[in-house]
Structure formats: structure tokens, C-alpha cells
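Have a look at the structure below, then the notes.
For this view, one protein chain was removed and the others were kept in their places.
Moving on to chain A:
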Amino acid sequence: MTAIHLTDISVSYDNRQVLGPLSLELKPGEIVVVIGKSGCGKSTLLSQIYDRLRHRAAWLPQDLGLVDTLSVYHNVYMAQLDQHSRWYNIINLIRPFSEQVDNVRPWLKRMSIDDKIWQSVDQLSGGQKQRVAIARALHQGAEILLADEPVSALDGPKADQVMACLTQQYSTALIALHDVDLALRYGQRIIGISDGRIMLDQPVQKLSQQSLLEFY
């Protein structure tokens, strides 16, 4: 895997610049955490990067992107639709293949929701839904993970466990977080965004909790 250079990232609505122009480099094997106030442009930045890296990235958006009416299993299986033929996928939609169920189940176990595998997503709580979306991202196994607030609905120990899982499965990732502790613990490099611009870009070693708090 080669390093990723993203240049000229820029977004504007109605002549108002909301993001950039900015450039960013991601090295292989680097976990980068993006922090910033809500509305600072974190989500827009991640979404823009995902548009450019579609074929290499697993995408975990803030609103999860689950299909509420389908089962937990199907939502996770969806991460590998590109690995199978069209007919295989269609049959699996109606009658799940047991080998695929076996592939999906371990991820659900790690998220402690394997007992919900056949429930439709609309019956789950907010935190459970988030864990389904994470299981999907884990199951995809792409080169890079792009995750926007992946643990916002999870409490302390759960959030920790999930972050560990994500960074274990993906050695290269760009993750937006609002929890400074988690950012320092799991990030190797931290990017701070304010008003759509990069105001900070440092390895974790050089940062302290105090220096990050001013971004909130």
C-alpha cells in the first residue's frame, strides 16, 4: 500500500467556503484522528475523502447507513457484496447461506450483539445499531477505514473495546472523534479542524489533553 496524498480538498455551499482548500497525507499503517467542534467540517472532510478513495476504503458514516428493515446479519453481510456474484447476493437476501452466517457471526460476537443476528435493525437501541454498523465496517476489511464518530452512542468501556477492535482490524484509518482521551489513546497522529481548515497536525507524543481541549 502506498501513501495517500489528497490535495485541493474544498467544499463550498452558496459561495460560502465550508471546507479547505486543504491537503492531507495519510501514511500506510497510521491511525489518524480528526478532532474539532461540531460543525467545524469534520464530517464534510471525511465524506470528501471517501469520495476519492471509494474503491479502497470502508466507510462508517455518522448516521450509520443501516437498512432498518433488514436483519442485523444482512446489514453486516452487505460489506462484502462486491465479493460475490449478483445471483449469490440475491439468493442470500432471501435465504442466508450458512457459510456467510459463520463469517459474520464472529464480528457480532466481538461487538456482543450476536444474539440479535436475526432481528431487524429497527428493533435495536441506538448503541446496538452503532455496533452493527461497526461490525459491518470490520467485516469489509478494506485498506483504509474512514469512520465518523464511530463510538458516539457507546459508554466508556464499550467505546474503548470497540476502538481497540477497529484499530486492530485497520492499521490505516482516519477517524473523527470528540473524546479527547480516546483520541490520545488510539490515534498516532491528530488533526484539529476549525472553520474548515487544519489548525493542528501533530503526532500524539507531542500533544497533551490540555492542548486538545481548546478545540472544543
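Here, a contact is a pair of C-beta atoms (placed from the backbone, for glycine too) under 8 Å apart; a residue touches a chain by one contact, two chains touch by 3 or more; residues count from 1.
FYI, contacts and distances are computed from a predicted model.
Enquirer: Looking at UniProt, which of "ABC transmembrane type-1 domain-containing protein", "Spore germination protein KC", "ABC transporter permease" or "Mannitol-specific phosphotransferase enzyme IIA component" names the chain we cannot see?
Expert: The UniProt record for the chain left out of view names it "ABC transporter permease".
Enquirer: Using the touch definition up top, pick the residue from A:His74, A:Arg110, A:Arg131 or A:Arg189 that touches the left-out chain.
Expert: A:His74
Enquirer: Among A:Asn89, A:Gln119 or A:Gln188, which residue is in contact with the omitted chain in the full complex?
Expert: A:Asn89
Enquirer: If the missing chain were put back, which residues of chain A would it touch?
Expert: 50, 54-55, 58-61, 63-70, 74, 78-83, 86, 89-90, 93, 136, 140, 142
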